[in-house]
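One protein chain is absent from this view; the other protein chains keep their places.
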Amino acid sequence: MATAVATVAAKRVNGGSFLIEDILPADIFTLEDLSEEQKQIAQTTADFAEKEVLANVDAIEEKQFDVTRGLLKRAGDLGLMSVDVPEEFGGLEMDKVTSALIADKISVCGSFSVAFSAHVGIGMLPLIWYGTQEQKNKYLAKLASGEWVASYALSESSSGSDAMNIRTQAVLSPDGKHYILNGEKMWISNAGMANLFTVFAKIDGEKFSAFLIEAGTPGLTVGAEEHKLGIRGSSTCPLVLADCKVPVENLLGEAGNGHRIAFNILNVGRYKLGAAAIGGSKYAFRNGIRYGKDRIAFGKSVTSFGLIQEKIAESAALIYAGEALIYRVVGAIDASLAELDKSAPDITMQVQKRIEEYAVECSIVKVWASEMLERVVDHMLQIHGGYGYVEEFPAERSYRDARINKIFEGTNEINRLITTGWMIKRAMQGRLALLPAIQRVMDEVMAGPSPKDEHTGDLAAQRGLLASAKKLGLFCAGAASQKFGNGLGDQQEIMGALADIIIEVLVLESVILRTEKMAGAKPLAIKMAKYYAARSFRIVETAAERVLAAVAEGDMLRTQMTIFRRLAKHEPENTVLLGREIATAMTENGRYAF
Amino acid sequence: MRVLTLVRQVLDAEESVRIKDGAVDLDGRKLVLDTMDEYGLEQALRIRESGAEVEVVAAAIGPARCQDVLRTALAMGADRAIHVETDTKLDVIAVSKVMAGIAAREAVDLVLCGGQQADWDSQALGAAIAERMQWPQVTWTNALQLNGNELVGKHDVDEGSASFSLPLPAVITTQQGLNEPRYPTLPNIMKAKKKELRKDALEQYGATPLVKVIAESVQVKERLNKRLDTKDVHAAAAELVNLLRNEARVIA
Partner (left out) sequence: MILLVVEHFGGRVSKSSYELVTCARQLGREGPIAALVLGSSVAAVAGEIAFAVDQVLVADRPELAEYDSEIWAAAVAQIAREGEASTVLIGASRSGRDYSPRVAVKLDAPLLEDVISANGVGDRITAERYTYLARVTEKVEAQGTVVVTVKPGAFAATAPGRVAAEQFDVDLELPPRRVRVTGKTSEKSARVPLSEADVVVSGGRGVGSAENFTKLVEGLADQVGGAVGATRAIVDAGWRPYAEQVGQTGKTVQPKAYIAIGISGAVQHLSGMSKSKYIVAINKDAEAPIFKIADYALVGDVNQIVPAILEELRK
């Protein structure tokens, strides 16, 4: 593989292990580890996004698809869509950090970002991973260049989250040359401008399969554009399949194996959504600061007021944490993939399997990043005051565009259930030593107060919080399991609360590791890490209390609350002061930078 | 044929200027390849793409971080790069000695460099190099073509524009409108890794600074910032005319 890049590889870790193990700062990949080439690629993407995508925002938002397609073609010319394509088909076959960087930098316009990632991710990956040589020869180069646009059609009007329940049918024609598809699809991104659709249907009502269908195929109708709250420039239409004849050569992968395609694609889409959320939040942040600096109220810049600085500080800390989280997770995936032999015949299967190992981390990224983006765009709109509510300023567009992120790529509810559920499932399968870890913590806390661990360094207190968070997570998981056993999966609220703790453990740890790893003067990074840690631990405490109150009562609850209070005890940081310092620095920079 | 394009690393135009201890502080600021130099590099690449057998060499002089703009130049398509690494602050006449030295050493036929650049606001580099090489020059060039051994094009002059032709070898400085520089594409970014980036020492070129910079300061002119109420445009117009007449005294 001629590609480049991560000269700094992260340590190979097991998916989900973050909850039960500690690793060193040197073991994770951070933004500060980007290679020269990665930085240049990020720059090219940012320049393209700022100069060409942003310049065309109005046309994109008005659904002028020729403009959007033109921009996709330009992105193709620059090579931005070849990153996951094998060299054999003219691709660059690069690492996942690079493709996350591109998703990050390109996200100045939500509509375009979705069109781009729907094309490059769910649009192209099924073909790359499951396509036959003939299928790839026929379609892949055209997609990578942007000449053709791809679309992925899984959801239907009555099956979104329960994807396996789709009703679109496929039957083999009597002459065995075609599959005849009947059914409908809903919420299909890029449908209004796509040339190639990956459509999921059940052969003979049971074999869940995927088909490559070219636009214009008789029997395939693209319905009207949805009038959406946000990402209005992204094409979203229903599809109708009425006796749509698809040549058998266009069956993608094996009949009955389509669910593999569907699930494996999701993991990649989830971490890319995270990267796009970071990009979108940085764009919103910049606009908010610019407005706030120039806007005068009571004789001062609006950015000098405490309640505004609070929003700026929280937003900056969230962006910092998001970068730490996403590049750690994607870097870990790259470390795992780097071990593979690229020439192996089943390489795409192996790649998917390895990515799947980080399914929990990918779900965490999706949930956390979508909710982080929501906070940031809300804060930034608020800073604009009345001007945040009108179309003259980009704040309202960022706000509207953000909302979809909690819904698609698996709702945040589903992803929280996956976070907790798959941790437990892996424990049961023996893939993750969760049960012994829980047992250790239970034993430790039940034995009574123990001396606090000693932590050192600038973030000693925060390391203490992290250690407590991990123990609380394991403790609450243990308590919940004790109460509900195999029935825990049905207690969604408890699963969700446990997920909140698990999520914060991963994010907080990533923040601490990134900050400690950073070379050179980094006082602002330390402040943001402390700010984030305070916020993070509050979430952990709230979730833990909720779980314990739901799984115990009476004396048992009192005992557990004693343990909880012991584990949660800490001296709080002065986040008011930290917030002011962070906000002042960011305001001076005019954008997120440190 | 060999073309030398000079690239300078400057503060991004969108960044604000910070002064520390009486000098401009570039630490941690966004630094980019000067746009004026980009036009030169892009033109060199277009000359090569028009079919001529051309080697494009990019050169820069400055501290270690200048390497970044040379890498960008390589990623845009330059064939190789030369970095004269030095922390010494050199004035433009001194820099021209180094660049002329490189041009002579590399036996180039054409030197392209930026016109008005974004940090030292100087116009002099191209002309000074041309004098050292004893070559003709054309500055503020906004159209350029190579026909065999002759350069033809258009450039800005004191009152308007002129079309010109001159024989190689020559020095050309760029003006906005010359071309639209390309972004480094991803394949080219990857190819650039294998291209040569040679480090030369300043001593090889014997240039000493002739001008000393004593201090740098930002002087923001105090502005009145008077916002006139424009709800009634006629009243606002009357107020403005009154101010221009009686306060600013710029009209009768």
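In this document, chain identifiers A and B correspond to the written order of the chains, with residue numbering beginning at 1 in each.
Basically, a residue touches a chain if its C-beta (ideal position, glycine included) is under 8 Å from a C-beta of that chain, and two chains touch if they have at least 3 such contacts.
This one's a predicted model, so the numbers in the text were calculated from it and none came from an experiment.
What subunit B contributes to its contact with the hidden chain is residues 11, 13-14, 17, 19, 24, 91-93, 96, 115-116, 118-128, 130-132, 136-140, 152, 156-167, 175-177, 210-219, 221, 223-228, 230, 233-234, 236-238, 240-241, 243-244, 248, 250-251.
Basically, only the chains that are shown with their structure count from here on.
Distance between subunit A and subunit B, defined via averaged C-alpha coordinates, is recorded as 41 Å. Across the complex, subunit A meets subunit B through its residues 2-4, 36-37, 40-41, 43-44, 47-48, 77-80, 82-83, 92, 94, 590, 593.
Against subunit A, the residues of subunit B that register as touching in their complex are 16, 28, 68, 71-72, 75, 183-187, 189-190, 192-193.
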